[in-house]
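Partial complex: the chains shown occupy the same locations as in the complete assembly.
For clarity, chains are labelled A and B in written order, and residue numbers in each chain start from 1.
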Amino acid sequence: MLKPLGDRVVIELVESEEKTASGIVLPDSAKEKPQEGVIVAVGAGRVLDSGERVAPEVAVGERILFSKYSGTEVKYDGSEYLVLRESDILAILSK
Amino acid sequence: MLKPLGDRVVIELVESEEKTASGIVLPDSAKEKPQEGVIVAVGAGRVLDSGERVAPEVAVGERILFSKYSGTEVKYDGSEYLVLRESDILAILSK
């Protein structure tokens, strides 16, 4: 298991199916780098100068959008993950 | 639904009709990148070093001006949005 430190989270990338306006499914090379993921682990949160720890705004299982090119790719137990700082998360996707 | 984190907001771009002084409507390619939007979602606000969270100065439905080239474009449910930090918002437009 991966336990992120401080204000970091671990996510699994979500492969989004993309169609053009005319309904044609785009092959991989024509798609942009994904920026959607599902949170699999959350750190304890960052510590403020006052000594207080800020509770993370995200939870395991939530689907999120994040800034492209942010985070660090890691491999663990044969799977690929991305370790992000919470500040790289743009928004939570909810239905 | 998109739920932005911290001091972020989600906006929809407003296409502003622009005419030249002589009344000619400019085609798209002659217009500058839009810098006007309507707020569709607001984060909980940023956390100060004192531990206090600053309430956002903007609310859903407000029309705003923002710094060109700021923010991150995201696609969600077939629509395009822009995720901005509140500090990228220059002013609220009110009638």
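Operating definition for what follows: a residue touches a chain if its C-beta (ideal position, glycine included) is under 8 Å from a C-beta of that chain, and two chains touch if they have at least 3 such contacts.
Only a predicted model underlies this, so the values are computations on that prediction, with no experimental measurement involved.
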item	value
Copy count for the complete homomeric assembly [2 present here]	7
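We take it that only the chains that are shown with their structure count from here on.
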item	value
Centre-to-centre distance between chain B and chain A (centres being mean Cα positions), rounded to whole Å	23
Of all residues in chain A, those that touch chain B in their complex	35, 48-50, 52, 54, 57-58, 65, 67-68, 86-87, 89-95
Touch list for chain B against partner chain A, complex	1-6, 8, 10, 41, 44, 47-51, 72, 74, 76, 83
